[in-house]
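The structure's right below; bear with me while I get my questions together.
One protein chain is absent from this view; the other protein chains keep their places.
When the chains are written out, they are named A, B, C, D and E in that same order, and each has its own residue count from 1.
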Amino acid sequence: MFSVTVRDHLMIAHSLDGEVFGPARRLHGATYLVDATFRRPDLDDDNIVVDMDLAAREVRGIVGALSYQNLDDDPDFAGINTTTEFLAKAIADRLAARIHAGALGPGAHGLTGLSVQLHESHIAWADYHRAL
Amino acid sequence: MFSVTVRDHLMIAHSLDGEVFGPARRLHGATYLVDATFRRPDLDDDNIVVDMDLAAREVRGIVGALSYQNLDDDPDFAGINTTTEFLAKAIADRLAARIHAGALGPGAHGLTGLSVQLHESHIAWADYHRAL
Amino acid sequence: MFSVTVRDHLMIAHSLDGEVFGPARRLHGATYLVDATFRRPDLDDDNIVVDMDLAAREVRGIVGALSYQNLDDDPDFAGINTTTEFLAKAIADRLAARIHAGALGPGAHGLTGLSVQLHESHIAWADYHRAL
Amino acid sequence: MFSVTVRDHLMIAHSLDGEVFGPARRLHGATYLVDATFRRPDLDDDNIVVDMDLAAREVRGIVGALSYQNLDDDPDFAGINTTTEFLAKAIADRLAARIHAGALGPGAHGLTGLSVQLHESHIAWADYHRAL
Amino acid sequence: MFSVTVRDHLMIAHSLDGEVFGPARRLHGATYLVDATFRRPDLDDDNIVVDMDLAAREVRGIVGALSYQNLDDDPDFAGINTTTEFLAKAIADRLAARIHAGALGPGAHGLTGLSVQLHESHIAWADYHRAL
Partner (left out) sequence: MFSVTVRDHLMIAHSLDGEVFGPARRLHGATYLVDATFRRPDLDDDNIVVDMDLAAREVRGIVGALSYQNLDDDPDFAGINTTTEFLAKAIADRLAARIHAGALGPGAHGLTGLSVQLHESHIAWADYHRAL
């Protein structure tokens, strides 16, 4: 099994709803390092998992659309706790939609899995893995 | 599949028994970075894998009890080689016991897996994964 | 010349005022890794630069007071652009005040310099250095 | 499931053939951080996954043979695109051959899997996993 | 004293001339992480050291012009050993020329120093510091 990962980042504000979040219920923010991992069992004819430049561009597009926002005001997330693990899934699902729409090229149809890992600090991170 | 990881560290002395260990048979020591990863297939009602503060507190409790010790003198490890991979399992098993005892809250009953990764240096680390 | 550094982090929301900031004029947020470095020409009688536990506790106190806040609402920063470089200075100055107040113990009077470095992402950071 | 990882690195020149590679079709180069991960379900009698010194030595041997080379001139790779993902597999396969030849000692017969991860920069890496 | 650093990277081929370089006399290559640090004693009216976006863009321009090249073929470096420390200076000097040409905006005239650090691997890096 092969994989390729590209890293990007985003900076957002948000608040979290629920006693479990303690002081994070207040409006605060985070820098998330975003590691998007693309998996497949075999390489394509170019000996690659995916066109890394296209992959990075698509990650950038998704991450850029979320960047420098207060996620509490994003209608896509209305009434939703934008936790690190939820955002990992949100980014992975948007990326999967772009892959299925052909944005990573025809070779990307060989991709079988996708993970998104979000580092919220040097001591905490979350990961979401899904099939394609 | 979702996961959340929290990082802590501990500093211990120990020696290792067996020809394979070469100079590490002498009393020496290590700083271990401890990455504890909690896994589950779905998020709970708060959109989280686990209460990250509780998780960090439990990891701290287990790691703190081992910290600043000579593991050669720890009765729990009498006659045992406290290798990096063994310690990863020891910490994971103690953490699993705490989870089963309810220390991470009722939401933590949804956890299905647990990994502990121990970095002993910038060029060597070990990992242990278990079900919950 | 000796130095000792301790790392902590904080997560905040804020917006920045001025054309130069582009999309960062919107309310967004950041995780800042905070590296506080204490300097002195000679070690004290314990062979240390500073009591590292006290140093970490004071950094935690200052960083904790800023954590999980919208800095736009902090009266201390009213009308001020809370850029990464400004926050590095703000944290350094608060830490210097604590040192001068004796919070790091009598040995800390030997400290001659202090730096605070704030990482806002894996590709950008700022640093402020001052005398004590 | 246990694993142990050792890190090494290599510096090579190469060019890549195919439109997908854009400017990387020109002769250029890379530093690859090489993380070799050895897996097995149980520890051996010494409480280890593998003799870490032997493992590091074998990785060094394989990596050293590739180091400071123009891979375009390596007959083993004639007509082959030496992408990061391909090189991860090439190193893993050479390491697997050494394990099967007994180079990691008799205890290494308990190994069931092997991964090689190659970081080509702070923002891109590839991984190959195989059974043993 | 304040500073701000932005990170980028480049991937090049080259060879080095001189007995001291051993196997690095052969054509090989490197990924260099490039950390460009801008210094000044006081912040400008926006509370910044430099327009970080402009700074990153200029670093990208300089680094991009060197990327995916065989430096042995670059007429600017004819007969020159493109060591890590030399390249740090080359990038710093090009950046200084851009600053003096006004590419970082009028606020950048307050800059007094510039450093470029190049990481060639996880275990080796070089740094060049100059006045502006």
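Here is the rule we go by: a residue touches a chain if its C-beta (ideal position, glycine included) is under 8 Å from a C-beta of that chain, and two chains touch if they have at least 3 such contacts.
Quantities reported herein were computed from a predicted structural model and do not represent experimental measurements.
For the chain left out of this panel, the touching residue among C:L43, C:I80 or C:A103 is C:L43.
What subunit E contributes to its contact with the hidden chain is residues 18, 20-22, 80-86, 88-89, 122-130. Not every partner is drawn; the one left out touches subunit B at residues 7, 9, 11-14, 23-24, 26-33, 67-70, 120-123. By the touch definition given at the top, subunit C reaches the unshown chain through residues 1-8, 37, 43, 46-49, 51-53, 56, 105, 107.
What we mean here is this: only the chains that are shown with their structure count from here on.
Listing every chain that touches subunit C and subunit D alike gives A, E. In this structure, the chain pairs B-D and A-C differ in their number of contacting C-beta pairs, and the larger number is found at A-C.
When the CA atoms of subunit C are superposed on subunit E, the rotation angle comes to 120 degrees, reported as a multiple of 5.
For the touching copies subunit D and subunit E, the fraction of interface residue numbers used by both exceeds half; the interface is of the same-residue type. Chain geometry summary: the mean Cα position of subunit A and that of subunit C are 30 Å apart.
Each chain gets a centre from the mean of its Cα atoms; for subunit A and subunit E, those two points are 31 Å apart. The set of subunit A residues touching two or more other chains comprises 7, 122-123.
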